[in-house]
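Note that this complex is displayed minus one protein chain, with the remaining chains in position.
Coming up: chain A.
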Amino acid sequence: MSAVAIQLEQVPRLNPMFRLQWEKAQDCWVLLYPEGMVKLNASAGAILTRVKGEASIAQLIEQLQAEYPEAEDLAEDVLGFFQHAQALNWILYD
């Protein structure tokens, strides 16, 4: 799939093919899918745990900025993440 521009007003939800779960043994959030597992870094975990098919990307950025006021370039990072996540088929938009 060619890189599709991410729109701020889009409402993302997790592709039901994947299950997001905290793994104690890995000490991080992971995505589980048929016969596989991806370990998420802290920021990917922070974003994905808020992806519930309710908030738009703009709202997610606001929420995260409120929680991590010291984070710079947060909007850019979040957009970058969704670009990446979409290419990996993690995210669906209704």
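The working rule: a residue touches a chain if its C-beta (ideal position, glycine included) is under 8 Å from a C-beta of that chain, and two chains touch if they have at least 3 such contacts; residues count from 1.
Criterion: contacts and distances are computed from a predicted model.
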Complex member absent from the view - protein name from UniProt, among "PqqA peptide cyclase", "ABC transporter permease", "dihydrouracil dehydrogenase (NAD(+))" or "3-(3-hydroxy-phenyl)propionate hydroxylase": "PqqA peptide cyclase"
Residues of chain A in contact with the chain not shown: 1, 16-17, 19, 21, 23, 25-26, 30, 32-39, 89
